[in-house]
Each structure stands twice: as C-alpha cells, then as structure tokens.
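Part of the complex only, each chain left as placed.
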C-alpha cells in the first residue's frame, strides 16, 4: 500500500499499485487489484472487487459488492488460458468513473468504459465494454447495457431497461421501467448487421415498450407504455400501440417545448 | 463482540455493537456494522454486509452476499460528504426483519423498512426505503420495490416484477412474472403527482402486464397475461388485452369466491 493515505479496513486487500486519495475509505473484504486510483473522499464499501486499470474520481460512492473493471470475453479467456490475473493483462482498456458518482450494490462495470461526473447507478446494473455515459445520467436498478453504446447527459434509464450493442441515447432522454431496445430483426436466423435504435434529445419512452432495430425516435417525442415501435417516430409526436401509431403532437406546455427546435 | 454468543466464522467482521442470539452463525467474510441485532438460530451467510440499525428476528436465513440497511440517497450523500460510515449516521431509519424469514443471495434491503414474519425473498431483489411487507409474503427473484409501498400478507410477487413509489398491494394478491406497475403518466414530460396502482385483496395479474398510474384492480379480479391496464378493473372480473377489457366474471369455483364479499 505504498503511497496510499486513505483508510483501509480489516480484511480488505489493496495491491501496492493502488493509490488512494486523502480521506478515502476501503471497506472490509474489498479487493483493489492492479492499477487502481481512487480520488479523495471516495468510499469503496465492503466486498467490492476492482480489477485495474480503473480510475474513480473524488467524492464518489462505490459498493458494497460492486465489480469494477470486469474483463471482456477476450480478456477473460486470456486470463484462464495464460493463467494470469485479470488485472495483469497488458492490453486491457481503462475504466474511468468521474467525481461525485454513486455505484450501488451488485453493479458490474466492464473495462474500456468511460463514465462522466455525478452519474448514478442503481443496484445490479451491468455495463459492458465500449460504453460512454455522460454527466448527471441515472442508470436504474437491473438495467443492462450490452456494450458499444453512447449515452448522453441527464439521461434517465429506469429499472430493468435493456440496451443492446450499438444503441444511441442522446441527452435528457427518459426510458421508463423495462423498456427493451433490440438490434437484430432476424433473431439470429439470418446474418445481419446489428444496429440498435437511436433516441434523440428529450424523448420519453413509456414502460415495457419494445423498440425494433435501427428505429429512430425523434427529438422530444413520446411513446406510450407497452408499445411496439416498428418504425421511426417523428419529433415532438405522441405515439402508442401495438404496433405504435402517431396519436397527436406533444402539447405545447410539456417539457419538449423547452428544447431548442 | 461484547455480549455475543453466536458463532463467528473466520474472516467475518462483527462490530462490538452487534448482538448475536444463541446458536446464530455469521459466515466467512460477512460484515456486521453498527447497531445490529440478530435473533437466535439465525444464519448470516458469507459475504453479507449489514449496516445498522438492523434487527433480524430468530430462525431467519440471510445471505450470502446480501446487503441489509442500504442507505437512502440522503444518507449516502451524507456519508460521503461528512466522511462518516453509513452505520454512524445519527438519523437513519431502522430495518426490521421478522422471524423465520429467508433473504436469498444478492438481495438488497434499505434502511427504514419493516418486514413481517415468514417473508421470503428470492435473489437480487431490491427494496427501497419506507416499504412495509406483511407476514408470509413472497418477493421473487429480481423484483424491484422502489420505495414508499405497502404490501400485505400472503402476497406473491413473481420474478422480475416492478413496483414504483406509492404502490399499494393488499393481502393475497398474486403478480405473475415481469408485471410492471407505473406511477407517472407523463413520463417525466410534465410535473405530476406520482401515484402508483392499488391492487385489492385476492386479485391476480398475469405475466408481463403493465398497469398505468393510479389504476385500481378490484378485489379478486383477474388480469390476463401481457395486458395493458389503462382503467380501473372491477372486482371479481376477468380482463385482458391491449388495452385490457372485461371479458367475464370470475367463475364461482375459483379462489376469489372464497374471499369475503
């Protein structure tokens, strides 16, 4: 624990390569492995496992029983085949988490991920590699983000949402509970390029709705709950149904009127 | 470990403020922090983290890798800003769990929650603050209860169900797998009071169904699978569809006929 000034509780394991900022605390039974840098005042709660290279900004809350820097499939296979520790794989991507973030229990974030400031994660979230998440975004409990996704600022993805590879979510989007995006219209029966949906600034999708691959939901549009979205949704429209159809324009006094046209 | 008479396995951490009843066991690597009281014969399995104040009744099973007394957002921010341990926050609510309960792996229950006797939790359940759960209720795997909910006795919420803030579930209700309740009909596009559904005594909701905010499902009513419930459902009726419509009355020989009229 050379160069560390934080407090390490009994039963925690902190490699010599770890650097802890002033006032940070590592809880009982946590394991910080490899190149890990923890900012000042950040708490790493009991039972959390961090596989470096990982950087966490100051003032954040990690854990308990969180996993940071989980290996991609290639890194994982490498680790088994070569008999080396995950954190020792030379070509691993870095996980960066900003300042004032909250990562709740059971959440697992892979290597090669970049997370902004003041981002909040619920419990048992899973974020795979090559994902970028903007500032002030909220990722709800049990959400799964399956890799190679761009997620903007002030986004809210509620409990149980699912984003497949190659999805794009712009700023201030709201996805209700259990919204499912898809990227393979042939359900593995035919070779195809996997393209997830794109959801433009300020749009909201109601709970339990399903978006077909590659659809685009326009700026400030609203999709009602339990809908099946098969085609693009016009900006500032309200759509709903199975399949979803346009019902009307978003009323002028709703939030979307505040977004730039 | 003053005043404890249970058995504490190697690598577990038990604060001096913890009291363990006769015959209880704390597994390897578990951490019991702050004011924690564990009843006689209760097992706390390896890797579980308990942030007091928490009381667990006798004859219960907790863990492994369970989190009890997880902090509300305010408590969590306080903990980081003031550099104090979660269990040391002076104004924290208490988590009370009754006797003969089962809390399975990965489940996380917040502070300020009250759970009756013989309640069973599946795996990776999440229960936020200000929730009350009655005796003999079953909360399935991956269920999320998002705070400020009342749940009766002998309720069964199957795998993956979701209850938003301000939902009310009366006694003997059955929610099939992946039932989603909602509380915001404007999906964050307009300020509104968040009111969840109310489900009356002995009603059953089929798998994958979605209930719109503030709807009431009447006593002993049945809603078919994969339905969208937009309006109140009459007592003792069978409804289904997108949107759900009443199909018939519940046949006289079904369970609902056993409920008081």
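Order of writing sets the chain letters: A and B. Residues in each chain are counted from 1.
One rule holds in what follows: contacts are C-beta pairs under 8 Å (C-beta built on N, C-alpha and C of every residue); 3 or more make two chains touch, one makes a residue touch a chain.
None of the values given here were measured: they were computed from a predicted structure.
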Per this structure file, total copies of the shared sequence (2 shown): 3
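The rule is short, and it goes like this: only the chains that are shown with their structure count from here on.
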For chain A placed onto chain B, the superposition rotation in degrees, Cα atoms, nearest 5: 120
Inter-chain centre distance, chain A versus chain B - centres from mean C-alpha coordinates, in Å: 25
Residue ranges of chain A touching chain B (in the complex, touch as defined): 9-11, 23, 25, 27-29, 41-43, 45-47, 59-61, 64-65, 102, 104-106, 122-124, 141-142, 156, 159-160, 174, 176-178, 204-208, 222, 225-226, 241-242, 250, 253-256
Contact set on chain B toward chain A in their complex: 11, 13, 29, 31, 33, 47, 49, 65, 67, 70, 73, 76, 79-81, 83, 85-86, 106, 108, 124, 126, 142, 144, 146, 160, 162, 164, 178, 180, 182, 184, 186-190, 208, 210, 212, 228, 242
